[in-house]
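What you see is part of a larger complex, with each chain still in position.
All chains are identified by letter, namely A, B and C, in their written order; residue positions are counted from 1 within each chain.
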Amino acid sequence: MLFHVQMTVNLPHDLDPARAERLKAEERARALDLQRAGTWRHLWRVAGAYANVSIFDVEGPEELHAILSGLPLFPFMDVRVQALCTHPSSLEAAGDR
Amino acid sequence: MLFHVQMTVNLPHDLDPARAERLKAEERARALDLQRAGTWRHLWRVAGAYANVSIFDVEGPEELHAILSGLPLFPFMDVRVQALCTHPSSLEAAGDR
Amino acid sequence: MLFHVQMTVNLPHDLDPARAERLKAEERARALDLQRAGTWRHLWRVAGAYANVSIFDVEGPEELHAILSGLPLFPFMDVRVQALCTHPSSLEAAGDR
């Protein structure tokens, strides 16, 4: 089941720099693990923003929320979620894929 | 070069139904062609909306605009474009892919 | 799997009244069927608005979209979808229910 997620990160300017670096490193490690597991199916940077567009493949909203709320940078994120489904004009729907 | 596009379709209620059907059929054919060509890399329906989330792989803004403005339903669409780039926490950036 | 949906209906003032009545009657019949089937778990009117707040219990986004886009009044609706999950402070999470 696919979900489209746009995350925008707002780090407070007075956040301790060492803590910020640790959070970013943990975030990166977590993102790589979830991508390798196939759960975090796509991850792109939005040009010009501290933001990403992501596609998650999960069992449902419970798993999605567990993943997102467990991200080290989650407390500093604005997160937008959209549930996705097969598009009638997609190759999948046309039986091509 | 990747672009993230969210298209929302607003068909006027007094649009001639035959014209609407023809436009939708042409839109579908065009979408399938562009997907087969690898240009329209992903196409998902947003659950609960007459809208899609798409990823285009194009030469640049010129080609992107030519494609989008040439879609049969373009005059009825609200279109949001975001330029994408490699995310530093992606498998690509990590050399895994 | 639960989804929270807020639907707001905007009927054009020049819609044929007979067609409007037929659409509303079909919408009502469909809503009753889906409630009896347990899919449309809750349906409330928002006071002062031609709008409802609904909870759907579905297999996933595909089923949700099929239901919503199949509603007779869908072309006239503004629809907002939020995926729901168990709240850690709910009775369910506490094992009370």
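Quick note on the criterion: contacts are C-beta pairs under 8 Å (C-beta built on N, C-alpha and C of every residue); 3 or more make two chains touch, one makes a residue touch a chain.
The model shown is predicted, which means the values in this text are computed figures rather than measured ones.
The complex is a homo-oligomer: 3 chains are shown here, and the full assembly described by the structure file contains 10 identical copies.
We take it that only the chains that are shown with their structure count from here on.
Averaged C-alpha coordinates give centres for chain A and chain C that are 27 Å from one another. A straight line joining the Cα centres of chain A and chain B is 21 Å long. In chain A, the residues that reach two or more other chains under the touch definition are 2, 82-86.
Note for the complex: chain C touches chain B at residues 3, 5, 12, 14-15, 61-62, 64-65, 68-69, 75-76, 79-81.
Interface residues of chain A facing chain B in the complex, by the touch rule stated above, are 2, 4, 27-28, 31-32, 35-36, 42-48, 52-53, 55, 82-91, 94, 96.
Those residues of chain A lying in contact with chain C across their complex are 1-3, 60-62, 64-65, 81-86.
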